[in-house]
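Here the complex is missing one protein chain, while the rest keep their positions.
So, chain A:
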Amino acid sequence: MDEIAAEFIRRTVLKIPRGEIKTLLQKWGFLSETQLQAINFHQIKENISLDVVQLCEENSADIKQAAVLDIIYNYVYSNKRVWSVYQMNKPGEETEFFDISDFKKKFKRQLRSALKNVTINFREYEDNAIWIRIAWGTPYTKPNQYKTSYVVYHSQTPYVFVSASVLKSNLPLLCQALVVASNYHEIREMELRSRSLNSLKDIVFKRYSQAFQSYYPRPLEDRKVSPESTDLRVIQENKNEKERIQRVNREVFGEGPQPKLEFAQYKLETMFKSDPKMNVLDKKEPFRCLVKFSSPHLLESLKSLALAGMADAPLSPLLTCIPQKARNYFKIREKKGLFPGSFVSP
């Protein structure tokens, strides 16, 4: 068996948490059930990985099989990568009859015509997601299986999710191949990044919970009723304010869970406003400042800020517009005109 493939499989198995190795190998489907039964999954991972490689040798695994295992690993542990969102555009209005075999052919042909040394693998998932794994080489070297980019595309949508983690020089090739294969004209990167691929999908596909007003009776199972203090001697002094905040939160964030983002970044290019007598920044240059909000779950924490008493409700629209505008990177510049203010760049 190809040594590179063997080593790659071994290293991939080592990345998987021990309790999950069997499940992932089963999903891979390359080793039979009997072969899997023969492996002792309670030994140390080093030994498990060697056993797996041994069995793969028996089955003559090649780089293609190794790539499939890599895709499965990255699908299950997609939050180990940072994903960006790209948006495609086309002038026409005809309906597409998206045929996946057509898409795959065009993508491979376009990419290979620009760079011969690439390994391209596809895998389709239940939710119409097409996963593409590309291992990059150079015009003179074979593809490096450890330098991979992942692309997730849903047919007939203008959005592509990319986890590049490689040299910037390959991105234009990748973008070109995507545009050609999906019958679009142009592509640009959006200002939206996160480790949670599903949350990014929720935001651009508008699957996240938005606060729509309607008479439609929505199921209320998710509503958490805060336990009221049963002691009648305890009175909530600011009960009205709390209810107001909850109402405002509902109107802004909706009822359901928020998409998971890890940060929001605001690049300020505004003028520092101070007393002219203080003589600070008398050059009248924009005061460059970067504000970054980080959190394991940014939008949920913003939602609970007002309730926790740490911010006023309603929150600044700069924070609450994130899912609606589908961006978490902002540039705030001085508004040009009579009234100095700030505006968010498109």
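Methods note: a contact is a pair of C-beta atoms (placed from the backbone, for glycine too) under 8 Å apart; a residue touches a chain by one contact, two chains touch by 3 or more; residues count from 1.
Following the convention adopted for this analysis, contacts and distances are computed from a predicted model.
A.B. asks: Considering the UniProt annotation of the chain absent from this complex, which name among "Calcineurin like EF-hand protein 1", "Centromere protein O", "Proteasome assembly chaperone 1" or "AL3B1 dehydrogenase" applies?
C.D. replies: "Centromere protein O"
A.B. asks: Per the definition of touch given earlier, which of A:Asn128, A:Ser294 or A:Ser316 contacts the omitted chain?
C.D. replies: A:Asn128
A.B. asks: Check each of A:Leu50, A:Ile100 or A:Cys289 against the chain that is not shown and name the one that touches it.
C.D. replies: Considering the complete complex, A:Ile100 is the one touching the chain left out.
A.B. asks: Which is it among A:Gln54, A:Ser113 or A:Gln156 that touches the chain not included here?
C.D. replies: A:Gln156
A.B. asks: Looking at the whole complex, which of A:Gln26, A:Ser60, A:Ser294 or A:Gln324 touches the chain that is not displayed?
C.D. replies: The missing chain is touched by A:Gln324.
A.B. asks: Which chain A residues touch the hidden chain?
C.D. replies: Within chain A, the residues that touch the unshown chain are 93, 95-100, 124, 128, 154-159, 204-207, 210, 212-217, 324.
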